[in-house]
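Only one protein chain is missing from this complex, and each of the others stays in its spot.
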Amino acid sequence: MKMLTKDPLNLIIVGVGGQGNVMISSLIGRAFITEGYFVTIGETYGASQRGGSVMSHVRISKESQYSPLIPNGRADIILGMEPVETLRILQQFGNPDVITITNSKLVHAIGIEYPDLDDVVEAIKKLSAKLWLINATDEALKLGSAIFANTILIGALIGSGILPLDKESLDPILRESFPEEKLEANMLAFNKGMELVSRG
Amino acid sequence: MDMKVKGSKELLTEVIDAGLCTLCGACAGGCPYLVSYKGRAVLLDDCTLSEGQCYRYCPRTYTDMDAVSQQVFGMPYSGDELGAVKEIFLARSVDKEIHERGQDGGTVTALLSVALAEGIIEGVIETKMDDDKIPQGFVARSREELLECSGVSYEPSPVLEALNHLPRESTEKLGIVGLPCHVAAVAKMKTYPPQNRVNIDNVKLVVGLLCGWSLANGFHQFLQQNFDLPRVTKFDIPHHPGHTFDVYTKSDKESVELDEIRQYINNACSYCLDMTAEFADISIGSGRAKFKGWNTVIVRTDAGAELIKLAKAKHVLETQPTPVESVTNLKRAALNKKKRALNNIIAKTGDKNDLLYVGLREDILDNLLA
Partner (left out) sequence: MAGIDIDAPGTTELFIGNEAIARGALEAGIGFAAAYPGTPSTEIMESLASVAKKMNFYAEWSVNEKVAFETAAGASFAGIRAITAMKQNGVNVISDFLANLVVSGIGAGLVLVSCDDPSAISSSNEQDTRNIAKWLDIPLLEPGTFQEAKDMTKWAFDLAEELDTICMIRSVTRIAHARGNVTLGELPRKEHKAHFDEIASFTPTLTKFAPVLSAWKHQQLHAKLDKAQEIFEPSPFNWYRGPDKAELLIITCGSCWLYSLEAVNALKLESKVGILKLGTIWPLPQKLIEKHLSKSQKILVVEEIDPFLEGSIKELVADLPPASPHPTFYGKRSGHINAFGELNPDMVIEAIARIMDITYESRPAEYSKKAEEVPLTYMPPRLMTFCSGCPHRATFWAIKNALRLDGRDGFVTGDIGCYSMALGPAGFCQVRTMYCMGAGAGIASGLGKLGQFGFKQPVLAVCGDSTFFHATIPALINGIYNQSNFTLIILDNNATAMTGFQPHPGTGMTAMEEPTKVVSMDTLCASLGVPVEVCDPFDLKNTTETLLKAMSKDGIKVVIMRRECELVRARREKKPLYKVHVDPDKCLGEACGCDRLCTRVFGCLGLEWDKEAGKAKIDETVCAGCGVCADICPQGAIIKEAV
């Protein structure tokens, strides 16, 4: 069985309220629980869901329960559902070894001038040891709904090989997480995510 | 001085909050921010644009009288008491229904119905009172609709909001009936044609109404408290010897002492120099006591003269000359309004060189201030 590259392994999932952060974090968390790990997840809940910045701190350990908040500068992996939010998290929690996977679709905020994607991506690159930039939203729309971007990103996270989880360990979790009628599309989305990172 | 176009914020500080707003409606309805509501221009949200048509067409922002006169009459502003005049005479409608429902001689309604009937215009931007007698801009497209607009509201009317509401792609030929402030705003629109609004060249006829002041400052609440407004059919301030404000219902007439009404005079009107709607094609007022049931008519442009000719030819209007004495009185009244307004402006600014919106040549100013 694959091992954690670090203990605890600190993963931050970041996005905009309503995108589905909690879905991703709990799905990943449950996969690790099944494999016998200690998992702690700290999330932004409640009012902050409504279009605000949201993040989930996921901490995985073979040794013990960790706090639901990752110390500054100590993220190992950042999974971003929105590039500006990815950058915001990198700035606070990044370090020279951090690996970043991010959706490239900007989610606009009210009443502000939004930055250019190229600038944001350039800054993300500078702060990441490795970056996978994925157009998950467009791929999701091809599958019928932007919501599949979440499963695509999960697929990308697993496909990147940075977690000691593989498709087989995720499979039962995916199956119990999605309703029957959504399962097939989510499985396709998961595979799409894996495929997108395998290309580089 | 050049006209510096600013935005809604400055319109608010320089005109509305400064007590200069006549509620003509030129600023209202052309954007989602400014609307008129029950006698006020209301800013619904903060607009951050540094230049706006609201500011540009306001008759109380800087107005270069020469430029406007050049546009309307093809010559610089004369400074004469009554403005550019081709003819002055007395007129009244031959049509009995118009005569009865209109104010004084019904000349305005008569002329506009001819213009509509003959296709000179297809719609008239007019003031129409709602059931509660709140005046509003309205587009009358038939004689019937025109008659619904006849009769005077002494409250300020945001007539031009109706113009601003027209779809910009409209090609409808328009007439406009308004007070001097409305007419001045339309003249500014003609001088600096608006973008993204209905083409100002569609306006083929501007009929101005002679005006001393309008009634605001809680006047509507006064009316509400004292009259059953939905039943009111007409307001009137008859000329000498009467000193009353008359309110008619179908069966009745009630009179209020004019002195009781004076407290409601819109303060903004005290800064207005124009009694005779000088930038109109035709300006129309009352025949006064001496010629009760007649209107005084000032024809200013070729378009105005053509219409009079047509109305006479169609026998909808009868006319008679205005006695010299009446013209003299009219001129004196108009001049007095100019002088009074200038003095009020100077008293307000405390500076002879700061005349707010008034863009007059120095020679004219010198004459008025002499």
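By written order: A and B. Residues from 1 in each chain.
As a convention for this text, a residue touches a chain if its C-beta (ideal position, glycine included) is under 8 Å from a C-beta of that chain, and two chains touch if they have at least 3 such contacts.
All values reported here derive from a predicted model rather than from experimental measurement.
Q: Among the chains in view, which touch the chain not shown?
A: A, B
Q: Of B:Val5, B:Leu49 or B:Ile261, which residue touches the hidden chain?
A: Per the contact definition at the top, the residue touching the missing chain is B:Leu49.
Q: With the full complex in mind, choose from A:Asn21, A:Thr137, A:Asn150 or A:Asn186 the residue touching the hidden chain.
A: Residue touching the chain left out of view: A:Thr137.
Q: Pick out the residues on subunit A that sit against the missing chain.
A: 16-18, 25-26, 29-30, 33, 36, 38-48, 50-53, 65-74, 84-85, 87-88, 90-92, 94-96, 105, 107-115, 119-120, 123, 126-127, 137, 141, 146, 176-177
Q: Take the complete complex as the reference. Which residues in subunit B touch the chain that isn't displayed?
A: With respect to the unshown chain, the touching residues of subunit B are 30-33, 35, 37-38, 40, 42-49, 52-53, 195-196.
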